[in-house]
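Missing here is one protein chain; the remaining ones are kept as they sit in the complex.
And now, subunit A:
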Amino acid sequence: MAEQQRVSIPGTTLFDDIQAQKGYALNKMCFSFNDKTNRDAFKADEAAYCARFGLTAPQLAAVQSRNVLQLLAAGGNVYYLAKFAGIFDLDVQDIGAQQTGMSKDEFKQKLLNAGQ
């Protein structure tokens, strides 16, 4: 079978082997947020909680900034990051708006426009 061409998609980072290795500690921490006890522990002492997972310096900075693009660049996977966002009651439209530099209403309108 012919090798299918690799495509580069603007504004998109595929969660591949490179990201999966780079983001392991960050994603492992976010995976732990499935448990409410762990979400509470993070809220009670964020620095201590992060230290337990051995985050890299860029991951720590990204967690502190709550910036989704920065978290992705540090190897975060959006499925695990969604659990981190849940701690702050942010839904996928909040994080969509943040990543695209729009207000939430603008982002919602963008989604509605896709149906036209």
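The rule is short, and it goes like this: a residue touches a chain if its C-beta (ideal position, glycine included) is under 8 Å from a C-beta of that chain, and two chains touch if they have at least 3 such contacts; residues count from 1.
What we mean here is this: contacts and distances are computed from a predicted model.
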Per UniProt, the name of the complex member that is left out, chosen from "Protocatechuate 3,4-dioxygenase", "ABC transmembrane type-1 domain-containing protein", "ABC transporter permease subunit" or "Cationic peptide transport system ATP-binding protein": "Protocatechuate 3,4-dioxygenase"
Where the missing chain touches subunit A, by residue: 4-7, 9-17, 20, 24, 27-28, 30-31, 33-36, 39, 68-69, 72, 77-87, 91-93, 95-96, 99-100, 107-108, 110-112, 114-115
